[in-house]
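For this depiction, one protein chain was excluded, whereas all remaining protein chains were kept in their positions.
Moving on to subunit A:
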């Protein structure tokens, strides 16, 4: 047992050294660095469209890359592809398992994926003959619920699961290519970097990890939250990561500085973050909370600059379109709203 003690002490001292190294490179504060930047002022967005049609809680939504179509998943067992401009439903896909928790749209626009308590990721082909949408693949290997999935291309998809692992799948063969294991709590969310070389995952062990997609290794771990990390997203330049947690704060971690740089918190905000998305330039961070509102944070001044209030229940998902024009929020009140 003496050796175990030794190893444990070594681990503790190494952790202290890492913290010291991180502090050593902190040579400025956010206030100083952003001193020269003009204040943004109050940001007021209005609901431009309301997408009605789901009959139960909406758990997830994702924009397509053309910034007009989006897909949403709800626990009434339907995956609906919306044309958000005309508010028409382009496809209403019935699901085998109604306990869906996530959905994703492929960058090419050909495929959508969803998954949930059935532990599987189902891929649907939208460009089938006769406009028929059919299941193309069912990717089953996780031993826990599927919390998030994101396409890398038409042939690869990454999924995160409640069994604490993330998996990269080859869609054509339906097999796992890489398993990313290392988290010690349920993986709740994931985001892929703009250059598709890395992805980050947030988990219930209060940390987020940066993974190299090809190598399958964890490159960096970002501790700092005091509760489950529910939402995660890349800053548009690909060098920073924003996370939202049940401890009511959002934090910005820089990949090159290897530490947390900014915390977005307010004493009047007392409920957890469920989802977040940065705007196109990164200046605004939109975060959905359990108190049915979305708060808009100024990324550089770490202040709240706006609120989107309009949902009657928890905001479960939020997404900013690829051209940065509109933000879509989905809620447990079964409506999706497009804000601008």
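Here is the rule we use: contacts are C-beta pairs under 8 Å (C-beta built on N, C-alpha and C of every residue); 3 or more make two chains touch, one makes a residue touch a chain; residues count from 1.
As a convention for this text, contacts and distances are computed from a predicted model.
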item: Hidden chain of the complex, named as in its UniProt record, picked from "Protein transport protein SEC23", "Transmembrane emp24 domain-containing protein p24delta3", "Regulator of G-protein signaling 9a" or "Sporulation protein"; value: "Regulator of G-protein signaling 9a"
item: Hidden partner chain, touching residue among A:138, A:226 or A:303; value: A:226
item: Absent chain, residues of subunit A that touch it; value: 3-4, 7-8, 10-11, 14-15, 17-18, 21-22, 24-28, 30, 33-34, 36-37, 40, 43, 45, 48-49, 59, 64-69, 83, 85-86, 88, 90, 99, 101, 108-110, 117, 126-127, 144-145, 152-155, 162-164, 170, 172-173, 184-186, 194-195, 204-206, 214, 218, 220-221, 226-228, 235-237, 239-240, 246-248, 252, 254, 256-259, 261, 267-268, 270-272, 279-284, 290-291, 293, 299-300, 313, 323-327, 332-333, 338, 340
